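See structure below.
With one protein chain removed, the remaining protein chains of the complex are shown where they sit.
Per-chain residue numbering starts at 1, and chain names A and B are given in the order in which the chains are listed.
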Amino acid sequence: MSRPLGWFRVLVVSLVLAAAAFLAGAQQNTVKIGAILAVTGPASNLGAPEAKTLQMLVDQVNGAGGLLGRKVQLVLKDSGASPEKAISFARQLIEEEEVLAILGPSTSGESLKIKDVCQEGQTILLSCAAAEAIVNPVMKWVFKTPQNDAFATLWIYRYLKERGLTRIGVVASNTGFGNGGKAQLEKYAPENGIQILIAEVYDKEATDLTSVLTKLKAREVQAVVNWSIEPAQSLVAKNLRQLGMQVPLLQSHGFGNIRYVEAAGQAAEGIVFPCGRLLVADVLPDGHPQKALLLDYKKKYEAQFGEEVSTFGGHAYDAFTILAEAVRRAGSTDPARVRDAIEGLKGFAGTAGIFNFSPADHNGLDMGSFEMLTVKGGKFVLLKP
Amino acid sequence: MRRYLPLAAVALVVVGLQLALQAAGAMYYLTQLTMAAGYCLVSIGLCLLMGYAGQLSLGQAGFFAIGGYASAVLTTLKLDAAAPAARLLARLGILAERRDAFENLLLGVSPWAALLAAVLATGLVALLIGLPVIRLKGHYLAMATLGFGLIVFRVLLGTRFLGEADGIGGVPALPLFGLEVTGGKAHRVESYYVAWGLVLAALLLAVNLIHSRVGRALRSIHGGEEAAGALGVDTARYKLATFIAGAVLAGVAGAFLTHYNGGIGPSEASSMKSVRYVAIVAVGGMDNLWGTLLAGAALSFISLRGYLGSYDDAFFAVILIAVMLFFPDGLLRRARIGRGGG
Partner (left out) sequence: MPLEQLLQYFFAGITEGAIYAIIAIGFNIIYNTTGIINFAQGEFLVLGGMIATSLAVVLPLPLAVAGAVAATMVVGALVDLVFIRWLASPSVLRLVVITIGVSILLREGMLHAWDEKVRALRNFTGTEISSVRILGAHIAPQALWVLGIAGLIVAALALFFRYTLAGRAMRACAANRTAARLCGIKTRRLVTLSFCLSAGIGALAGCALSPLTQTQYDMGAPLAIKGFTVAILGGLGNSTAAVAAGLILGLLETFSVSLLPLAYKDAVSLAVLLAILFLRPGGLFGRREVQRLKEF
């Protein structure tokens, strides 16, 4: 009878697969680092540069003799910005691959979902996502490398106050990042004398924003603040100008990829946003602690991948270099010792700023990690005060 | 009792696999196998709907999400523990305490009450949507179910208290006679058995259904709806009942996986997920429960393990097309696994 034989075949195949996987995962003398990034899918603008950066850095480190004399093995999983895949991969990386640390995920939504898994599994998480909620309240094993949206907000408000633009409109995407930013904007508005006349949330895959911007125009806002990481950032700029609105447009630190400027074309001129110094590395004074590493990263990345650097890749850069430095200082790959070493890092120069970690601060960046940038002639330049 | 033989075989494989993995020191596979069980549950429901009632549904992911989100929202409520109503409900077992990652004590709906609510919610929505949907045929049916799934997706994305694009996290474990269903290492084995226990229960119900009057009525509908109607079969009622059953199974799977993963996101309601469920049923053979089970377990497992990387969706599309073009009766029927409903 075919039925029992069919099931027997299945059983044998499963056992063989299990054995094979077990053998494949047998320990070699490597340092295993896991990464969960949104290489494809809706957040690919974040994950793809992050993955490339990690690959580049791992090759670099291995070429120079590895970490503590051992080769680094990067186990990269493409989550496609899907939280349940992120959870499944996190468990896989922790329980099966037994990685030292997980770098990523790319989005705030995914990071918030796997926080608990990493905490429970006592595996270091170095998130490349920006939401403050990731490290506040602080979880022992969870860190993040992008700057806090709170600081970005304060920089934006400082700019607006200086120019007497106090009645603004806010548009944000419906992601954790967008909503996080909107929440911060709303939180800090009163104490900065800013009045948010209208705040709207749009779908992150929106293709036309003229309708919602028409609403802002009708309320006669003096400036528009957009908070998103999607390509819609360019759409806001274009639709705004096409509607004949001349008011200033401010973006979040999610604007830090030249592709957004290219996509918006002329509409990008004059956009102001807070950002890490990666994009204006060449105009920094020579003694600046970040200048050398920024230029080095920029040169190597652009040579290897033929595309301009973005701040997103920078977050992955920071995550890896922080981990590597912590391993060196701890002198071991014992997760607890490395974790302690991360917390002890002070004055560590990264692409996003100078990191000063502590048991109460698992992000390590402050207001000084930002500069105000603007777009001029299709390029990112420092905003002259 | 020949029809129950495959059930016993499935149970044997489930136990055997777990013991084998334990021996091989590869117990971490249980995570993906447990999640695969949840997706199998949805597929079984869809198999009944597509294979027996002959109703295509491109919206099962919507029901999965309704069940999952109902559980998630209710169990993550932060109610005021001091309120008298709260204390009464807690005494009745409807509310329960839980600890979050920072050791705070929070009060929300208890997981079992939430599960019941999830079942009711899914059943109600299925009833409301089902009444007009079962009258549709062909492309209109496909589009209506697709549209339903998409509306659920859009509503989830657009509503703040449902977490918008990031979904809901911090969902507590599902307690069961002192065991807990949750994703952690410590509860891996029990969660695995609970999951597959659910699948076996669903299969048992399905097998009984198929061999009952209702099942024969369904098969007559699938064979020829007008003829069945002419013979006095109340086609509308049976189709609706199957629709609701399929939806409830999906909702239970949603609730289960939400507790297991500790959260849920809007991507569970996406049309791609619905297409995957259809692909699983198609590969297994539209009316072949065992084929569907095997296909569901294998395909979900492969996808969750990430073996296909970024070619995951393309892979599902290819097998979907291939099956529809070359093996419309299902891949596994060709491979002679199982034989129809038993």
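Heads up, the rule we're going with is that a contact is a pair of C-beta atoms (placed from the backbone, for glycine too) under 8 Å apart; a residue touches a chain by one contact, two chains touch by 3 or more.
Here the structure is a predicted model, which means the values were calculated and not measured.
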| item | value |
| --- | --- |
| Absent-chain contact - pick from B:V194, B:A282 or B:A295 | B:A282 |
| Selected residue (touches chain absent from view) among A:R259, A:K300, A:R329 or A:K376 | A:R259 |
| Contact partner of the left-out chain, one of B:K78, B:K137, B:R213 or B:R237 | B:K137 |
| Touch criterion as defined above, residue of A:Q92, A:S234 or A:Q290 at the omitted chain | A:S234 |
| Options A:V212, A:V225 or A:A326, residue touching the unrepresented chain | A:V212 |
| Chain not shown, touching residues in subunit B | 50, 56, 58, 132-133, 136-140, 142-144, 146-148, 150-151, 154-155, 157-159, 164, 271-272, 275, 278, 282, 310-311, 313-314, 316-318, 320-321, 324-325, 328 |
| Missing-chain contacts mapped onto subunit A | 40-42, 44-45, 48, 174, 200-203, 205, 207-208, 210-212, 214-215, 217-218, 231, 234-235, 237-238, 241-244, 259, 263-268 |
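Keep this in mind: only the chains that are shown with their structure count from here on.
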| item | value |
| --- | --- |
| Euclidean distance of C-alpha centroids - subunit A vs subunit B, Å | 33 |
| Residues on subunit B engaged by subunit A in the complex (per definition of touch) | 5-6, 9-10, 12-13, 16-17, 20-21, 24-26, 28-29, 31-32, 35, 101-102, 157-158, 160, 164-167, 169-170, 183-185, 257, 261-265, 267-268, 294, 304-306, 309-310, 312, 335-339 |
| Interface residues, subunit A side, partner subunit B - complex | 2-4, 6-7, 10-11, 14-15, 18-19, 21-22, 39-40, 77-78, 80, 82-85, 87-89, 91-92, 95-96, 108-109, 112-113, 115-117, 119-121, 137, 139, 173-176, 178-179, 201, 203-204 |
